[in-house]
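Shown here: the complex without one of its protein chains, the others still in place.
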Amino acid sequence: MLRLVLVTWWLQLKIRSRSAFDGLLGLLWPLFFATTVFLMYRASGAEGSALLSAAVGASVMGIWSATSTTASFTLQQERRQGTLELLVAAPTPFPLLIFPVTLSMATVGAYSMVATLLWGRFVFGIEIAVANPVAFVLSTLVTVVGIGMLGFLLAISTVRYRSAWAIGAALEIPVWLICGFLIPLDLLPAWVRPIAWLLAPTWGMSAIRDAAEGRGVLVDLLACLALAIAYGLLGMLVSRYMLNSARRRATLALS
Amino acid sequence: MPRMIAAADERVGGTRVAVIEVKDLTRTFRSSKGLFRRKAREVEAVRGIDFSVERGELFGLLGPNGAGKTTTIKMLITLLLPTTGRASVLGYDVVAQPREVRRRVGYVFGGDRGLYDRLSGLDNLRYFAELYAVPPREQRTRIHELLELVGLTGREKERVEGYSRGMRQRLHIARGLLHRPEVLFLDEPSIGIDPVGARELRATVKALVEHGTTVLLTTHYMFEADELCDRIAVIAGGEIVSSGTPDDLKQRVSSGPVVEVEVYGVLGGVVDRVQALVGVRSVVVEERGQAQVLLVHVEPGAEVTQSVMSCLEDARVGRVVTREPTLEDAYIELVGTP
Partner (left out) sequence: MSSLRIFLIGGLTSYRALFTWLTPWILIPSFILGPIFQILFFAYVGRTAGVGSDSFFLIGNAVLYASIPCLFAMGNTIGGERQQGTLPLLLASPAHRIPLFLGRALPVIVNGFGVSAVALVVGALLLQVPLPPASLAPLALVVAVATFSCTGLGLVTAALALRVRETAVLANVVFGILMIFAGVNVPLDTLPSWMGSIAAWLPLTHGIAAAREVAAGASLSSIRTGLFVEAGLGALYIGIGLAMLAWFEREARRRATLETI
């Protein structure tokens, strides 16, 4: 089973990287926003830890971007390609096939994260000093998994809706807004916080930041993983319902 | 036309091995139009069909577009749930045990879609090999074996987006065979393929059947069904209108010759007059370019050419040919002129 996930993830990564939209733009788009943020911070004369915190936060934006825009679109794409029915007709459970797809998107996002950090270092001269590199990398991996899982839930839930890509695209900035990437949660209205706590990226981001600044990451990572598992289970239920409904009512171009 | 229940019960060495069993299968589609006044429209794509396929058989489902062939196949490979009725593949019910079915069947459809364009042919096969749980150790040899079988060796590292339609079709077949399915479903596999490619395809299918794979093929090409299939069921309007071996069908419809009369402009009433002649079984008019052709199915032993010609006195007549009935004649008669 692990082998299936890995092979599928790897081949999907190949597919993403060969498309200008998924690959190139996946790298560039968050970079535009990160640059804007860097310029803003430079204009404010910020230095040191505040700047580093912003740089790290801006870099993680890319992981979410790469996932949210593509996840809500990918199953429609498979449908148009004629491969969706082949995936459903396979003996392997459908959710197990889709998770590696969204995971590959989050991986492209991880490349974007590295690119943003390098950009910050070489173009804006931001000192990227990570206090705990091992924890940093680990937190990044867990965040990628968490976001991949959230993307999986998104993909499965929107599989029937042809215009779901618009919703996925519209979800890009809200997550940046409330998951603590650049804006501390206590600056947001109180009612937003519970929503943020239910989103894996919030905990992943917190862990990454803690690792960069030398604090403990365990609680955050556990929360992120727990949420990822919850998304996975929810996604499996939704998937079973969707597929049964599709087989019964001949939606999804399975007919 | 009364529904004909498939009677093929060839007993092989005393035991009958039915690999696909379909009983009273129906499938209705509901579509609703309009945003505010949702009018539901029900379309009965498959209206109660029965047939069975034996192990090692090449079974053909022959019918015009929209007859329900694809719908039937999709029900058998568990992509669609039947509205009523039952179907089982290799003893597993398609509704209750879909995973068991999926593990043992292969599905190949014609056309350009169904492959990952941005991956190479090899990567596509690797991907599907994983999906279909081909044991990792076996994957490499199996993939190369199949590439050889379909004649794509040497082109497998290229991206599929550069493949021709024929190459895609061949890759499709390789994909369908990765997990050594016991039953292979081929949905209109030679659509859009050039004649040479189609011939190779048919040869490959025949070889597969010789090696023990059971194949269910849907097609609207009569000669293909005639050439390949051990047994055929003719499906039209969601119902099986006839089934049996190709020879059976040719016999059943008409065992007498067919008189083909080329006419320029068939006047009204002529067809009825010819139909009414003694010895004429049926008359069908076919358009062939500038002219129309009267296909007169004659009772065996009857001599009607003179009487037919006298009915056509007023019209301009071209060639007149008398020939043996083909499957095409049977098909047209069973299905009705398109």
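For clarity, chains are labelled A and B in written order, and residue numbers in each chain start from 1.
Here is the rule we go by: a contact is a pair of C-beta atoms (placed from the backbone, for glycine too) under 8 Å apart; a residue touches a chain by one contact, two chains touch by 3 or more.
Source: prediction; values computed, not measured.
Asks: Could you tell me which of the visible chains the hidden chain touches?
Replies: Output: missing chain touches A.
Asks: Decide which residue listed in A:9, A:41 or A:152 touches the omitted chain of the complex.
Replies: The one listed residue touching the chain not shown is A:41.
Asks: Consider the whole complex, including the chain that is not shown, and state which of A:99, A:176 or A:231 touches that chain.
Replies: The missing chain is touched by A:176.
Asks: Have a look at A:54, A:106, A:147 or A:242 and name the one touching the chain we're not showing.
Replies: In the full complex, the listed residue that touches the missing chain is A:54.
Asks: Tell me, which residues in subunit A touch the chain that this view leaves out?
Replies: 20-21, 24-25, 28-29, 31-33, 35-37, 39-44, 46, 50, 54, 161, 163, 166-167, 169-170, 173-174, 176-177, 182-184, 187-188
Simple rule for what comes next: only the chains that are shown with their structure count from here on.
Asks: Give every residue of subunit A touching subunit B within the complex, in rising order.
Replies: 3-4, 7-8, 11, 14-15, 18-19, 80-83, 85-92, 97, 244, 247-250, 254-255
Asks: How about subunit B: which of its residues touch subunit A in the complex?
Replies: Residues of subunit B touching subunit A: 29-30, 70-71, 74, 77-81, 99, 102-103, 107, 109, 111-119, 123, 126-128, 130-133, 136, 175.
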